[in-house]
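Every protein chain of the complex appears in place save one, which is left out.
We just call them A, B and C in the order they show up, numbering each chain from 1.
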Amino acid sequence: MKEVKLFLGPQHPGMHGNSSIHMYVDGDIIKRSYLLPGMLHRGFEKSMERRTWMNNIALIPRICVPEPDPNEMVFALNAEALASVEVPERAHWIRMLVLELARLSAHLMAFGGIGGPTGLYTAMYWAQADRDSILTLFEEITGQRVYHMYITIGGVRKDLPKGIEKKILAFVDDLESRLPDYENLVLNNPSVQARTKDQIMLPAEVVWELGVTGIGMRSSTGKAYDLRKVTPYARYDKVEFDVPTATYSDAHTRLTLKYLEMYQIIRIIRQILDLMPAGKVREKALDGSALRWQVPAGQVYSAVEASRGEYGYYTVSTGGTMPYRVAVRGASFPQATLGIEKYLPGHRIDDAALWFDTMGICSPEIDR
Amino acid sequence: MVINQLPLQILTGLAILAFAFFWQTSLSGITRKIVARYHKRYGPKWYQEFRDIFKLMSKTGVTHGWVYDFGVMMALGGIMATVMFMPLMKFTAFPGFDNFFIYVYLFAVGMLGMAMSAVGSGNPLAGIGVMRALTQMVGYEVPFMIVVLAIINGHGTSSLSQLAAIQQQAGVLSWNLVKMPIGTVAAFICLLGMLGKKPFETFIAPAEIASGPMVEYGGKQLGMLMILHQFSIFIEVSLFMNLFLGGAANPLGFALKYMAVYVLASLISQAMGRFKIDQVIKFFYKIPIALAILQAVMVVYLGWGV
Amino acid sequence: MSKINMQLKELTENVGKSYSVLQVDYPTPNQAALDFQPGDVHAVLAYLKGQGFRQMSLLSCVDWIEDGQFQLVYLLFNWEAGLRLQVRTRIDRANPVFTTVTGIYPGAKYYERDVHEFFGVEFNGNPDSSKPLFLENWDDMPPMRKDFDPQAYSDRKYKAREYKTDFNTKAGEGQ
Partner (left out) sequence: MATADKEKKLKEGWEGISRFFRANSLWMLMYCTGCCAIELPQAMTSRYDMERLGMGPMATPRQADVLLVTGYLSVKTLRRVIYAYEQMSTPKYIVAFGPCTINGGIYHDAATVIKSLDQYLPIDVYIAGCMPKPEAVMNGFQDLIDMIKDKTADGWKRYRDNYDWYKQNQIESLGELRIKDEYHE
């Protein structure tokens, strides 16, 4: 039979974000497939070379839309490592709080987002409604709903508003009481199980071959490969949490891990609010006006655990007012590019959108 | 009520057609509201579906060749003809022509027209959608037919109005729902497949094949398709009602039964994901067909539930 | 510098015994940056992969235009020990050719395409690396090179909205 070419995206209800998968199908089976990225390419790495260190804080959240805070964190970590700045204790805890809230919102979006490819739209509506509450909290903490520009070099931009702890706790309690509903709706749903169990496998060899990180890696290797545990940044070594893992990685396992991680995030958030000390939230990193800061020369890479995996920046400074070069490691780059080329073929057309979704692919961070 | 003159019969048919359109389109809007509550939202106005259809009719349409245009017309014509034959409460436009098999054949005309038109649009996704729709049809038709044949065998008639009349003899207890519960369950699952509700939504599947057969439709053609959609829902739900819920003797009973069936199907749809097409076929050839055969054996050989 | 991970120090010393390391640097306590001659890189990467550095996080490139060199940076990570290595080498900017590492790290394939597209570095042995990926109909030099001016390109290529100017900045102001 003749191969037919189908497009999944850029304009396709099954595609999140703006990128395209070219699929050559024979019957219902995908024979060859390629990702065509670049629809979201904005030349971030070049733009960052043209802005001062502080101006960059306003630019970088836009690299990854669903979860922008890791961008600010890695950028700040790099600059602090180069300039040898000690961040105040309270700032570490606030950073963790913001990162965990961001992770929770990204997980909710991804977990409910399974409603798109499987057709269970109710999950999407519920999860988005809960995500909206997190965005409201963010608005109160940082002044912005989505792009916060909150974590800066030397700490965070401002202290937490008064009484926010109560609101966060109330939200977290409420969400935790309703998480079993999500489990019943999505994970225990027979039709979702039919679509996800034993489907869309990700064996450990593939993980190592591609360099997949995050939930994909933990779901097949069975080890707690989480940067928060392996190389703790901020104060992740002071809080207790488990990293859910598994050794058999089908789409359902990866969804389950996402669900279990939400409980751990809630646990971390409670500890943060409990243990957070008082004090300064920002150290002046360098002398002079923030817009004329000259970060000492050096080349450093920092990475944090985003909801999709290892998210890092490689920063090169030559001591100027602007970074000399910043390279972005999008967490889902390996599975989206080489993964689609090598491991999507063999699946059915029905699975393509689900594959894209459960591998945790975020197109803006691939295109940059 | 028996009407003997042809002009009057046609007028009655048109009246049924008009009623079917307004009833089902309003109900679709109401169901959208109910579903919205399920999603924790308010939802649109109840007459939103009318707005959508009239808006589409006021837009310009693009044509993809005469097969495409002709197919839509043929589909709409076929379905409208089917609706005109449908008994509605006490009214039957063409008495004696409400045999179950008439609907099966007339309905097929509409489906074929739809398939022709969609393939005529030339989009591979539409082709895949049509293939899936036909494959799914093969899946649900067999168990549904087995149950219906068991009913016809049991009651000794294949006329819808007579089947309804038989079931109305002793109130609720003579409904096929009570007499043949297993068959009703099988038929309801098949009804979900017919309506294209999840988990049997494979041929629309926006996330996979971008709404399948409808992928190239826009403007007036899409408007006609939506009218067609409303009519086919009316036919399918009415068939189910007449076969299992004892038809409807009065407007209130009609409204309640119809709404119960359609809203239940829509709500199930909201709590389910969609199967893949191979899973759909495997499912239909496992559970509903087993239930249907069990029911048929009970009716035909054991004489239960007649 | 006292806090540097002992394991990392040991490792860099071991690498130094077998290969000629041009320079060692510790940007953070669990990260080391090692510079090599271009010819050594593949052997070093193969050795390090055997030492637990099973993941290549990123392949990046830095354009040192004043030195006339491109610097290729391979970022490796050891998940068991939590150690990170920058393996760096410099190649000639006028003739940017290097050999692929896809034999050692298959995941490098698309990073090499990325570097080729944005810097123009050719990777021998990776036949796909010269195909365009992110850019479409690109008609200028690779855009991440230091001498490429995106503002000028953008002004030349894309029409901008015309504004009435109510206020003119004095020379040197607002820049």
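As a working rule, a residue touches a chain if its C-beta (ideal position, glycine included) is under 8 Å from a C-beta of that chain, and two chains touch if they have at least 3 such contacts.
Small disclaimer: the values here were computed from a predicted structure and weren't measured.
The absent chain, not drawn in this view, touches the displayed chains A, B, C throughout the complex.
The chain omitted from view is touched by exactly one of C:Leu8, C:Val41, C:Ile104 or C:Leu133, namely C:Leu133.
Residue B:Pro206 is the one among B:Pro206, B:Gly273 or B:Pro288 that touches the chain missing from this view. If you put the hidden chain back, the residue from A:Met54, A:Val85, A:Ala129 or A:Leu286 that touches it is A:Ala129.
Residue in contact with the omitted chain (choice from A:Asn18, A:Gln193 or A:Thr318): A:Asn18. If you put the missing chain back, the residues of subunit A touching it would be 10-13, 16-18, 20, 22, 32, 34, 36, 38-43, 46-47, 50, 58-59, 62, 65-66, 109, 124-125, 128-129, 131-132, 135, 145-147, 364. Not every partner is drawn; the one left out touches subunit C at residues 131-133, 135-137, 139-140, 143, 148, 150-151, 153-154, 157-161.
Although one chain is hidden here, its contacts on subunit B can still be listed: residues 32, 36, 39-45, 48, 51-52, 54-55, 58-62, 206, 210-211, 214-219, 222.
Here is the rule we go by: only the chains that are shown with their structure count from here on.
Viewed as a contact network, the protein chains form an open path, each link joining two chains that touch. Averaging the CA coordinates per chain and comparing them to the mean over all protein CA atoms picks out A as nearest. Subunit A and subunit B have centres, each the mean of its CA atoms, that are 44 Å apart. Subunit B and subunit C have centres, each the mean of its CA atoms, that are 61 Å apart. Subunit C has its Cα centroid 23 Å from the Cα centroid of subunit A. The touching residues of subunit A, counted against subunit C in their complex, run 37-38, 41, 43, 45-47, 49-50, 81-82, 208-211, 213, 223, 225, 230-231, 298-303, 310, 312, 314, 316, 324-325, 327, 329, 333-334, 337-338, 367. Those residues of subunit B that touch subunit A in the shared complex are 38-41, 124-125, 128, 198-199, 201-202, 205-211, 270-279. Of all the residues in subunit A, the ones that touch subunit B in their complex are 4-6, 12-14, 28, 115-122, 125-126, 129, 185, 189, 191-192, 194-195, 348-353.
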